[in-house]
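Scroll down for the structure; my scribbles are underneath it.
Note that this complex is displayed minus one protein chain, with the remaining chains in position.
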Amino acid sequence: MAITAAHVARAPRIRLGMVGGGRGAFIGAVHRIAARLDDQYELVAGAFSSDAERSAASAADLGVARAYGSFAEMAQREARRKDGIEAVAIVTPNHMHAPAAMEFLKRGIHVICDKPLTATLPEARKLVKAAEASGVVFALTHNYTGYPMVRQAREMIAAGALGKIRLVNVEYIQDWLAEPIEATGQKQAEWRTDPARTGAGGSTGDIGTHAFNLANYITGLTLEGLAADLQSFVPGRRVDDNAHVLMRYEGGARGTLWCSQVASGQENRLSIRVFGEKAGLEWQQENPNYLHVTPLGQPPYRLSRGGAGTGEAAARVTRIPSGHPEGYLEGFANIYAEAARAIIARRDGVAPDPAISFPGLKEGLEGVAFVDACVRSSKRNAVWVKLAN
Amino acid sequence: MAITAAHVARAPRIRLGMVGGGRGAFIGAVHRIAARLDDQYELVAGAFSSDAERSAASAADLGVARAYGSFAEMAQREARRKDGIEAVAIVTPNHMHAPAAMEFLKRGIHVICDKPLTATLPEARKLVKAAEASGVVFALTHNYTGYPMVRQAREMIAAGALGKIRLVNVEYIQDWLAEPIEATGQKQAEWRTDPARTGAGGSTGDIGTHAFNLANYITGLTLEGLAADLQSFVPGRRVDDNAHVLMRYEGGARGTLWCSQVASGQENRLSIRVFGEKAGLEWQQENPNYLHVTPLGQPPYRLSRGGAGTGEAAARVTRIPSGHPEGYLEGFANIYAEAARAIIARRDGVAPDPAISFPGLKEGLEGVAFVDACVRSSKRNAVWVKLAN
Amino acid sequence: MAITAAHVARAPRIRLGMVGGGRGAFIGAVHRIAARLDDQYELVAGAFSSDAERSAASAADLGVARAYGSFAEMAQREARRKDGIEAVAIVTPNHMHAPAAMEFLKRGIHVICDKPLTATLPEARKLVKAAEASGVVFALTHNYTGYPMVRQAREMIAAGALGKIRLVNVEYIQDWLAEPIEATGQKQAEWRTDPARTGAGGSTGDIGTHAFNLANYITGLTLEGLAADLQSFVPGRRVDDNAHVLMRYEGGARGTLWCSQVASGQENRLSIRVFGEKAGLEWQQENPNYLHVTPLGQPPYRLSRGGAGTGEAAARVTRIPSGHPEGYLEGFANIYAEAARAIIARRDGVAPDPAISFPGLKEGLEGVAFVDACVRSSKRNAVWVKLAN
Partner (left out) sequence: MAITAAHVARAPRIRLGMVGGGRGAFIGAVHRIAARLDDQYELVAGAFSSDAERSAASAADLGVARAYGSFAEMAQREARRKDGIEAVAIVTPNHMHAPAAMEFLKRGIHVICDKPLTATLPEARKLVKAAEASGVVFALTHNYTGYPMVRQAREMIAAGALGKIRLVNVEYIQDWLAEPIEATGQKQAEWRTDPARTGAGGSTGDIGTHAFNLANYITGLTLEGLAADLQSFVPGRRVDDNAHVLMRYEGGARGTLWCSQVASGQENRLSIRVFGEKAGLEWQQENPNYLHVTPLGQPPYRLSRGGAGTGEAAARVTRIPSGHPEGYLEGFANIYAEAARAIIARRDGVAPDPAISFPGLKEGLEGVAFVDACVRSSKRNAVWVKLAN
């Protein structure tokens, strides 16, 4: 029943900057809470807006000491300070991820970047190369992999609890774009449906990448090819708002991925089912503290976060006992906490704990390649294609 | 709270015969209970087995007066009796449906046939022609359409409650063939995995047709084409045991169908979700008394069989008040009850109530064409194909 | 996957009569379906109404050969026929149960009686004595004990799977009497809220007895005493429409029972939870095919009717495989099926199978004593009282 030691801050907090996330933004506030939850970061600088005045106003709102009018300026000036930021959170629209990240990583500043990695595949390849060369810690906030029961699922599959995997079924369906709200001035909808800012994929990029990443993370499988049927149901929409994807994994597993932003009455219904020769499992993001296990020929059972039958992988990202739910922010914070452990190891010059797990460059490149493949396949009438990562 | 008049037998019971369904069979017993539930049929004859002695033994078990050693003999002799059967239930393996049905319908005996209609598409076409020419009532036991809340869903969609349909997601997943039990002498598994008896499709024919029919029934949509990826996961299996199908409907709706007999730990998880421009709905066979409705921009609500907010279509196949569950047998019996109404109208020489609804030849042909299309598509690497019905 | 032999009729059908259950009645139709489901009874006579003409009309509706204008007449005349009824189903308002039952049992006709046994405790005592003296089979349709997973629960507790029982929590809440519908001419509401016909208890008699019986059946415990707080929330109502009951069982277990007919928005929410030293279990009537088991210190698991991990007691009243739900009518039919086995054993002069289980006189007397105790306790401000059975 004790809070795990993993959540007690023992090292000085990591000095963090933020790019984007000013007034009116959504995901920036989530990143700030996630960074704060376990007391491992201190937000000390921000380029919250490309308008210096607005950036300063946001900084004042947030009690953040140093405001900048551009990420480039922030990168340059923070890199020169003794007490400059050690890490930066990038929470801009997709097309800004790469240029922003490049400025920081080349100065040795660790990067925590929102997903997808970039808006285009060439950008993604370039960023990965640069980041690898730089040696910085690079975390991509595929936050759903931070949920303890997702980690439980991954651990069980890796341990063979399901036997050889045959089937993967993952979906992420929402309804917030069921109507053409991008035409009404809604900011989130505007950039997320604008190919110049969001990339070639709409729902595939925004939520399909989450679903794809989740399936990969849990199963440990590698995709061999996919066939995708993308739609733009809302008239005038320039990117997909629904996608049906058939998937073939190396080793023979087969699967489907469905992402939708026009599924009326659905909130954030991300769920995954995996079936192996010996058992199946199921997890649902909207009630994330449970993992349902369905062994072949035995009664199905339910694992609770923090409860009986759960293992190490879940325990290390669990804060409170079973029956008291943790949610989205805690899962998101787990990505920050894992990244913090990696950053602190780097700071201390020691090897990071091999148990640390968070999505990074590899997952980012895969995600962008997934969107690219979906778009390519769909243009050719759902022909099978390979990922080009 | 009253039992509806629809369930009170007012006419003399329909004299029923049965082909198949002897000792050790499964679905025959289900048909018998379904026929009995509303007291509209009396089982008076049977060709329960092609072995006359076994047929007689089954008849004795069941208290059935007249036993025959072949369906042909039964058809001939019953047709000559004044008190001969008026209808026959065909509950054999698939490849026997057509030859058996032909014998009865050509003698003006109504047919209630288990699904799929036939094992092959040519047979299906031929049977449909013959049956249409004969003028008999022909009911196909796609029993899931007998569930009251399925009818509620159909009624709501027809009335426009969901707006224009965009998305259909239907699945039927089981695990009973997750292992090669056909090799152990299990009779059900043997014929259902033998192409000569079951047809070219395995899971697609056995349960995929149910899912396909359910989607058509509820949405009223017509399929334009499909792309199918079929698998036989169990080594040595000669038919598919899993299928992922992309679907395009006339009018622009898109969908997916998943059927599986290797989804470890799943029982009979048949479920459907439909999303339109204004609302979505969801129904699950394993808890069939509820229909979940998810309007865009309003709280989701739940309709109960027999409860507030349900309409005529569900009410006419509802026996007991809400909160007291009806199940599979009741749903199955509704197909029998609807067919009985059609048969009695025919007997009485009156036009049948237009509200009567049960699957028949059209649905049967579509189902066999669905299997055929899945097999054709999958052989060509999941290319898009049209149904050949 | 086979229908169990238990459901194959091997003996000639039991000739059944019915008292009550004519046009407009509710529970009579349920009894008829229950009697028919497994083909073990044939309804051949009825005193469907105390008005001979109405009784005859109901008989005609139902295709029943012999109609009577009174139960006394039916008892007398049927007793004299060679092909007279062997058993009678009594489905009248409560105050008629005892007089009707007496007529039949004294002639050696078996009785299947709706619950509660009688409207008053003295009547119940007298009826029990007479019935025991007569030697007839007497079944009381506490139908919820017919659900397979209720039997599974009973079997597990008897086998010690929960350890020593500590806690019982049972409830049955509805809303159909949330408003004074007895004042509107609704027949069901009229007699069920009229002390002269229903007895001293309202909700306690109508549904509290079901809940009480269910708890006793599952746990095998004997009540030591209760303290009840009864309410009549609807102005003018002459019987309780809600009851909160504290319970103390022999051996130290404690419990609560809640029955309500004014719980707005509730249908037939009968549920039970039992907690022992080693595990707990939970069952809900509105989704009755599952039993949830919660072992101390292990993950909770779910048993399905017909599925892995279920035992003999459930199997013998199970018709179809897991994942295809059975419902209220099937559970009700199980009481009829079990009674049929006892009646046929009697007919054949053999000892009944000891596995046969259905509620009878003992449970009936306990139920009436339960209502009596609730009323006595509540009148004295919820003081502890003992049952006077």
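Which chain is which? They are A, B and C, in the order written, and residues in each are numbered from 1.
The rule is short, and it goes like this: contacts are C-beta pairs under 8 Å (C-beta built on N, C-alpha and C of every residue); 3 or more make two chains touch, one makes a residue touch a chain.
Given the structure is predicted, the values throughout are model-derived calculations rather than measurements.
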Sole residue of A:G24, A:G135 or A:G160 that reaches the chain not shown, by the stated touch rule: A:G24
Residue among C:R254, C:R347 or C:K362 that touches the chain left out of view: C:R254
Options C:N169, C:T318 or C:N389, residue touching the unrepresented chain: C:N169
Options A:G17, A:P116 or A:P288, residue touching the unrepresented chain: A:P288
Residues of chain A (touch criterion as defined above) contacting the omitted chain: 1-3, 7-10, 12-13, 24-26, 29-30, 32-33, 36-39, 61-63, 174, 176, 188, 266-269, 285-289, 304, 307, 319-330
Contact footprint on chain C, counting only the chain that is left out: 162, 166-167, 169, 175, 178-179, 227, 229, 231, 233, 242, 244, 246, 248, 252, 254-256, 258, 260, 262-266, 273, 275-280, 293-296, 298, 300, 381-382, 384
Hidden partner interface residues of chain B, rising order: 293, 297-304, 307-309
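Rule of thumb we're sticking to: only the chains that are shown with their structure count from here on.
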For chain A paired with chain B, centre-to-centre distance based on mean C-alpha positions, whole Å: 44
Chain centre separation in whole Å, for chain C relative to chain A (CA means): 55
Interface hub residues of chain B, defined as touching at least two other chains: 266
